[in-house]
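So that we are looking at the same thing, I have put the structure below in structure tokens.
Heads up, one of the protein chains got dropped from this complex, but the rest are sitting where they should.
In order of appearance the chains are A and B, and numbering begins at 1 in each one.
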Amino acid sequence: MNHIGQHHTLRHKRRVGRGLTAGALAASLFIAACSSSSKSVTPATSGATTTSAAATATTAAPTGGSTAGTTAGTTGGTTAGTTAGTTGTTTPAKVSDKALVIDRSMDINSLDPSVAYCDTCQIFLTAVYETLIGLDSDNKTLVPRLALKWESNTDQTEFTFHLNPKATFADGSPVTSADVKFSWERLKGLKGAASYLVATVKTIDTPDPETVKVTMSQPNSAFLAQVNASYLGIINMKAAVAQGATTDATTDKAGTWFQSNSAGSGPYTLESYQSGDSLKFKANDKYWGSPPTFPEVIMQQTDSAVTQRQQLESGDADIAMQISADVAKDMTSSDTVVKKVPSFNYVYLALSPGAKGGDKLTPTVREAIRDALDYQGLIDVTVSGAGLPQPSPIPNGFAGTEGLDPPKQDLAKAKQLMADAGVGNITLDATFPTLNVYGVDFSTAMQKVQTDLKAIGITLTLTPLELSVWATKIGSDGIPVTMLYFAPDHTDSSQYVQYFGLVPDSQWTTWTKQPVVKNETDLLNQAFAAQDATKRADLYNQLAKAMIADQVIIPVVNPNLFLASRSDIKGMHYSACCNLDLAKLSRG
Amino acid sequence: MPLLLLGIATIVFIVSRLTPADPLVSIVGERNLTNPVVVAAAKHQWGLDQSVFVQYLKYMQHLLQGDLGTSFSTRQPVVHDLSQRLPATMELTIVALVFGTGLGIALGILAARKRNTIIDHVARFFALIGSSMPNFWAGLLFLYIFYNRFHWLPGPGRLAARAKPPGHITGFFTIDSLLHGDFTTFKDSVLHLVLPASVLAWGVIGIVSRLVRASLLDEFSTEYVKVARAMGLRERTVVNAHALRNALLPTITIVGFLFAYLITQAVLVERIFSWPGVGSYAVTSSVKLDYPAIIGVTVLVGFAFLLTNLITDIVYAFADPRIRLS
Partner (left out) sequence: MTAVAIPMPRAARVRPKWLRGPSLIGICVIGLLTVVAITVPLWSPNDPLASVGPRLLGPSWKHLMGTDALGRDVFTRTLWGTRTSLPVAVVVIVSAVVIGTIIGGLAGFFGGWIDATLMRAVDVTMAFPPFLLAMAITASLGPGIRNALIAMVLVWWPIYARLLRAQVIAVKQREYVDSAYAIGASRWLVFRRYILPMAYTPILVNATMDLGQVVLLTASLSFIGLGAHPPSPEWGSMISEGADKNFYQWWIAASPGIAILLTVLAFNFVGDALRDSFDVKDTGR
């Protein structure tokens, strides 16, 4: 480079240098300006939503006014029971003009009310499709909802429901007995996972539009609790049939329509669903009960508990549903409220002797596995100690669990049992779904189980699979050792026997490929026929012990639930039938 | 080219049928798998009861009509899913491409001009990190620093949770909000773009800056540059007016490749930033073995690759007079 060129380069160097620093300064100023105003972006955007919400507010006013007369009678009758139970006051919940944002890792299999079966589905179904009977916040008392009153005969084979004449669907048409008949028959006919709840329903009669008479094929003392399950919500028959819905799985065509539309009577309707992204509810401005407290409810797919915490603390979310114990520990901001409550949810290990590769799982080996697990260690590792061990598939707090001893690790006994079994060191396939529910990361839990079982000579080959792929495997070949979770569908202990017990048609009888145990089947039928609650509890206690003796389902942890919300959200709760009832929430 | 597309579609079909898992589970639910009546009805409805060859023919037929089938998990037509998600990915990719290329060129020029000085080494190192770092980890790192720790930038997602997307014109939140005069949403969408686009752009900078530097250095050793310098032209003129034009040709050639590279890189970045684009759709469908969706995404992206290559060839022909005149 010649001399002249160098001289120019030098000057240019300085200019480039200055240019770069100026640019860097400008960039950082810009970002600083934007980020400081990004804090004000949220109020600004909520300002934007107020203008659009103002539109909905004006439309809400007339409906508020017109239903005032009707709700005076109905809210007095229907919600009086509920509000007396919940807040002890009768002040109506304040209606907010800002959407409710819920952070959740959603596990939706379908939004079709007759097919949906998942924890998030319970929230959706409760808000959009109402059941005849509701559950009070004590998680025990049944309260009227679509039905004003109900009776049953003494041997629990006939149930009659009297519908509230004021109840209407979101399109304004009244809820009639024909809709109830259609909904429950469709639930039974489409054979979704929730159809077991109406398996004992023989006939549904509709003597008049406000009366439903259900005849059971056998005594069923649990039916009222089952009616309370969110899966028995009532569908608008006319609207659904117009989209091709039938009560027969081979002719029904409405599945796709239900993914983006709803036909219910609840305070909210389905606005949109983008799988893996968000589920949006819109307020039902024709709702026949007390007005919905939010114009919109947005459920955002957020997988990480930490991100949920960030969003909650910054106000981007109002409720975070999967805050884990580790994260809850540090949440001390005054804008958020975190409450730890016991739950009925649990995660369990399932042993399937009948599965491919599971032949070594003799009863002795299974008992050894049960004794080898480090239960306290599992609870520490998965939920940092915020949980309880659980002896049987019937969760702590349900009828039948009194007096059962919690499982304890006994390595010496486990090793002895393995020696007695005489199988030497065995290797078992442990394919499990990649889930993180109730704060329990399945991968972490399975790795701990793997370490525990190594000590007694059992080697597990861990294979994580996505849930639908896992479901195929367990439905076909079966899996010797796997893990899953369960949340209650309703408040009666029978569901656990129906799902986990070795009785005909139970999910786990099918999956473990084990024969039915007659004793359990008999006990269950007796429990269904028993009218006295104490007698039922005693029968369920015997059933719990029988299921423990089956040694196929080993509950691993019953985690506590962390109710995390912004401090201006009222009514946060945990419902044993419905997970979270949006109608009970309000802001301010 | 149509033959190529046919090949692509066929290969994807074969790959998706290799799977040992059964998609019926997501359609009928686990409980129903033991009920032959329901299973048969579902198989008929979804066309899974015919022989593989017939399925292939049906699939090709639909493909030629632009029908990519219905996704098992979302129950919507795949074309619908993709058209919803494509603008999100396009917005992210184009922003990353523009900034990455721009900054990459600038950095490359800087490195070439300051050859073998500390600036050169720092610039090259910075570029190299962009090519070496796992971008999903970079995304986590950026989120931690700029969102979790210092709260300078917003978190995952295209917009703040409660914000309403602007009315759909192009699907690009930035453009749509401007067209509606909604500056708040515009600012929100731009801020949400910064982090994921930066992660992607870093990779682009890595490739582009090294290429530009190498090309410029090649040009510097040519006769005409020596003449220009000897004539006393300012260095800036030498570079900008003379050397750069030729040095940029290879960069233009790879823009098509860069675009394809970005679409690939976007897959994991979209996952980390909860960006509802084609990339995260691809991951979810792959893991769930949702064949129509997997096929749809791959065919779409394959088609996009071919298209960008074609456009690049045309652009290159315009840019390089030698080709035009030959």
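In the analysis below, a contact is a pair of C-beta atoms (placed from the backbone, for glycine too) under 8 Å apart; a residue touches a chain by one contact, two chains touch by 3 or more.
Everything numeric here is computed off the predicted structure, so don't read it as measured data.
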Selected from B:63, B:88, B:123 or B:143 as touching the chain missing from the view: B:143
Candidate in contact with the missing chain, chosen from B:86, B:103 or B:129: B:129
Candidate in contact with the missing chain, chosen from A:304, A:507, A:541 or A:558: A:304
Listed residues A:376, A:434, A:526 or A:542, member touching the removed chain: A:434
Touching residues on subunit B - with respect to the absent chain: 3-4, 7-8, 11-12, 15-16, 18-20, 128-129, 131-134, 136-137, 140-141, 143-144, 148, 210, 257, 260, 263-265, 267-268, 271-272, 282-283, 286-287, 289, 294, 297-298, 301-302, 305-306
Residue numbers in subunit A that touch the chain omitted from display: 304-307, 326-327, 330, 380-381, 434, 436, 441, 443-444, 446-448, 450-451, 461-466
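FYI, only the chains that are shown with their structure count from here on.
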For the subunit A and subunit B complex, residues of the former touching the latter: 1-2, 4-5, 8-9, 12, 16, 31-32, 34-35, 37-38, 41-42, 44-46, 48-49, 52, 98-99, 101, 109-110, 115, 117, 191-193, 195-196, 249-250, 255-256, 259-260, 274-277, 298, 300-302, 306-307, 310-311, 314, 316-317, 466, 468-469, 471-476, 507, 510
Interface residues, subunit B side, partner subunit A - complex: 21-26, 29-35, 37-38, 41, 70, 73-76, 84, 110, 113, 147-148, 151-157, 160-164, 182, 184-185, 187-188, 190-191, 194, 229-230, 232-236, 238, 274, 276, 280-281, 284, 287-289
